[in-house]
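Of the protein chains in this complex, all but one are displayed in their positions.
Each chain carries a letter (A, B and C) given by its place in the written order, and its residues are counted from 1.
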Amino acid sequence: MKISNQSIIEMYEKMLKIRKFETKAMNLFAEGKIPGFVHLYIGEEAVATGACASLRDDDYITSTHRGHGHIIAKGGDLKYMMAELFGKETGYCKGKGGSMHIADATKGILGANGIVGAGHTIAVGAGLAAQYKGTDQVCVCFFGDASTNQSTFHEGLNLASIWKLPVVFVCENNGYGISVSQARHQAITDISVRAVAYNMPGITVDGNDVFAVYEAVNEAVSRARKGQGPTLVECKTYRWRGHFEGDPTVYRPVEELEQWKKKDPIPRMEKYIIENKVMTEADVTKLNEKMEKMVDDAVDFAVKSNNPSMASAVEDVYTDIIEEARVR
Amino acid sequence: MKISNQSIIEMYEKMLKIRKFETKAMNLFAEGKIPGFVHLYIGEEAVATGACASLRDDDYITSTHRGHGHIIAKGGDLKYMMAELFGKETGYCKGKGGSMHIADATKGILGANGIVGAGHTIAVGAGLAAQYKGTDQVCVCFFGDASTNQSTFHEGLNLASIWKLPVVFVCENNGYGISVSQARHQAITDISVRAVAYNMPGITVDGNDVFAVYEAVNEAVSRARKGQGPTLVECKTYRWRGHFEGDPTVYRPVEELEQWKKKDPIPRMEKYIIENKVMTEADVTKLNEKMEKMVDDAVDFAVKSNNPSMASAVEDVYTDIIEEARVR
Amino acid sequence: MRKMTYGQGIKEGMRIRMLENPDVFIFGEDVGLFGGCFGVTSGLFDEFGDKRVRDTPISEGAIIGAAVGSAAAGLRPIAELMFIDFLTVGMDQLVNQAAKMGYMFGGKIKLPMVVRLPAGGGVRAAAQHSQSLEAWLTHVPGLKVVYPSNPQDAIGLMLSAIDDDNPVMYIEHKTLYAVPGEVEDEVKPIPFGKANIKKEGTDVTIITYGKQVYDALKAAEILAKDDIDVEVIDLRSLYPLDKQTIFNSIEKTHKVVLVSEEAKRGAYTGELAAMIAEECFFECDAPIKRVGALNTPIPFSAELEDYVLPNAEDIVNAVKSLF
Partner (left out) sequence: MRKMTYGQGIKEGMRIRMLENPDVFIFGEDVGLFGGCFGVTSGLFDEFGDKRVRDTPISEGAIIGAAVGSAAAGLRPIAELMFIDFLTVGMDQLVNQAAKMGYMFGGKIKLPMVVRLPAGGGVRAAAQHSQSLEAWLTHVPGLKVVYPSNPQDAIGLMLSAIDDDNPVMYIEHKTLYAVPGEVEDEVKPIPFGKANIKKEGTDVTIITYGKQVYDALKAAEILAKDDIDVEVIDLRSLYPLDKQTIFNSIEKTHKVVLVSEEAKRGAYTGELAAMIAEECFFECDAPIKRVGALNTPIPFSAELEDYVLPNAEDIVNAVKSLF
């Protein structure tokens, strides 16, 4: 499959952007500057990037608790994301959502989600809307390996398959649901076999190979756009960090992480890019710097932004009712 | 597989018992003597009968809204069942449960259930208890085709498979969930393929052939008893009546029913019995009469029984608290 | 004026908006050719086809989840749950997704969706098909909850529910489907948060909704013979709530009885009583009475069910205890 140099550069840029954003978030959390739960995407960048590379702004995605990568890949703005992690009023959710609930309707991002598996059926709804309206939009549903044991996986894939909805189910199989390894949470190795239960195409790819992800999802997206229904794409990858920041990861061998670090998707792509002269080393360095700067600017934006007003606490519960405030 | 004549006679007797009980319930409902929802098992008798034939009294079953057949096959007493349909205090549930909630702890019957799919995870719990205690009990979980799209099917089978629990999942594929045909509720033909998603053996058998059901479940039960884990057995069958009594069945062609009536499991077994000289025609007639009498006696018992006392309304919510009664 | 049943009223409301707006559609279990378990959607499949009146598999989680997703993506879904009891199966999609998305996302996504919820007992359907669960729903910030008692309100509330940009829980009492009533020729949306004074009175206020409106009116008739002049308020909308109508009435009668079919412990009537005891305490000159079902699951036996559920007699007794 021929991928244009421009696409390759864009993908590389996105992967870098995710890596730099996540690394910064990691440090900010460690410094106590970001509260709450933070689930990082480091090591899995190729999945979101490859999967979103075939999408338009008006396509949809649903995301998870580990959502930063998806949101960046779908075109989310680092400033508003970072401001949201800080809980500022300029954040994507005005500080009400935080890391686990970032959404951007203008980019079709139907939200990160704190409930494991919630995206599966929401994605089906978005796919239904596209089909119903007769547009050729698609929805990519991101989810983890462990979420495939949740009720919603089953109900969502079944409904998508009987209605032939334009949904691509992208499983990020990073081998664990928190501390529970895949071998302990399901009796299968390749999650793509579950597609059989819905008579839907299923495929497993190397999730650390952005091109492999791109190709598989691209094909699924084209079929979806043509009205040929949903696909399950499993991408095998690994999370480098603990489940959330602060997790000491006692449940997995250090060597396992070391092995996977060798498969880091970013140097792998860098190698390709340089070997194939898509970019020079100097370009690569410059792009790295640019992404770092972008992340720094985002932090700057976040830090300088205001906290939300107390009045905003009682807004947005409904579109038309403002709830009673508190006198304190 | 060799089945003893005694087993064959017992199975035949059970099938007759179910058919006569259900036919009586049908008539009683039509006469307005049984209130509420009644879902009949007529036409599907071979499934419950064949599946329970390998079970001991201390084995468990979970049942469904269409539960009479399962309960009879597992050894339920017609008198207490009929009394329950009438809502009498002598009923299995003291009149509090009705058709959809009959249970008999002494026979391992963990209840008919008004919630589609509820049995899947309860059965897993019963299987867990057996494994945990180190007994060789098994649990047979009965459920319909349409329930296999419910969340609990997925979660239940996954858990049973990773823990290798002694559960046999018996799917009664009668082609419909109320008015929705299988082709419209799932994109597969053989539900047994869903076993792949759990790396569990799956098999499809003719659900109107009691021997086929018996053999498949028997094998699954032996494996379960030996600690070899769960199995999914799909039995293809058909319900003769509407979904519930009163359903005009506008959604299915009359010919379809006619075709299936030709495959009635009862005459089919009768033929086998007589041809193979397991019983004489006279024996068969006598057994039919005996079963009819048993059902009549059950009705008699039910009719003569008392309504529950008002005091009983506030009992059994808890084992140790009696709720406040009403002064009326 | 026309006559129609409550069930027909619900259908009429949906039909009007479906004719006007192609983004409105219905889905749920057996809502198509079968016409729904209670026949409410019957005929709509023939009229609008299988794109707009869709049968689903038995997957309540996916039904509500798909309502959320399709509403977020610009449609106006009406999801039918066959019984409100099955909410338990799709509770996450409703409570953690539908109700919270607007807020969690800073108001940037709106969810115009209606969930139809047949509720209540009286049809001998036992514990898993007879519940009243409005207390759970009214406790969830982000949901609106309405409960019509008659055909006219059924239409008007349905129109407002479909027009609303927030998730609206539309609860229906299953014993009312066949109950007829008068409907104005020109139907209009009934704004949420406007209670309906079904009968004016000066001695005691009965606040209720849904099926119990009929019981309350019957009780009022009986009490009239004892010269107790009852005011009966049909809330229609549980959230938003018409506090003003409640307060005005209590300022007049100084006595209040709250009636619903819920298990009394933790019932929505408790919220009403608490609100009155906090905001209108000095206007009450007698205990705030509640009438509800007993604190049990709903039993199957007709005798037991009738005993567990509240009726007009219980309302009469409650009112009399205040005099």
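The definition used in the following text is that a residue touches a chain if its C-beta (ideal position, glycine included) is under 8 Å from a C-beta of that chain, and two chains touch if they have at least 3 such contacts.
In this text the structure is predicted, and so the values were computed from the model without any measurement.
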Displayed chains contacting the withheld chain: A, B, C
Contacting the left-out chain in the complete assembly, out of C:216, C:288 or C:309: C:288
Which of C:8, C:41 or C:128 contacts the chain that the document leaves out: C:128
Of C:138, C:152, C:166 or C:208, the residue in touch with the unshown chain: C:138
Hidden partner chain, residues of chain B it touches: 60, 62, 91-97, 101, 103-105, 110-111, 113-115, 118, 120-130, 132-133, 139, 151-152, 155-156, 158-159, 162, 315-321, 323
Touching residues on chain A - with respect to the absent chain: 35-37, 84, 87-88, 93, 95-101, 113-117, 146-147, 149-151, 177-180, 184-186, 250-251, 307-308, 310, 312-314, 317, 323-328
Hidden partner chain, residues of chain C it touches: 85-89, 91-92, 94-96, 99-100, 103-104, 126-128, 135-136, 138-142, 239, 262-263, 265-279, 281-282, 284, 286-290, 295-297, 299
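One rule holds for everything that comes next: only the chains that are shown with their structure count from here on.
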Reference chain C; chain at largest CA-centroid distance: A
Averaged-CA centre spacing for the pair chain B and chain A, given as whole angstrom: 45
Chain B and chain C, separation of their C-alpha mean positions in angstrom: 36
Contacts with 2+ other chains: residues of chain C: 57, 59, 61
For chain B, residues that touch 2 or more chains besides their own: 149-151, 184-186
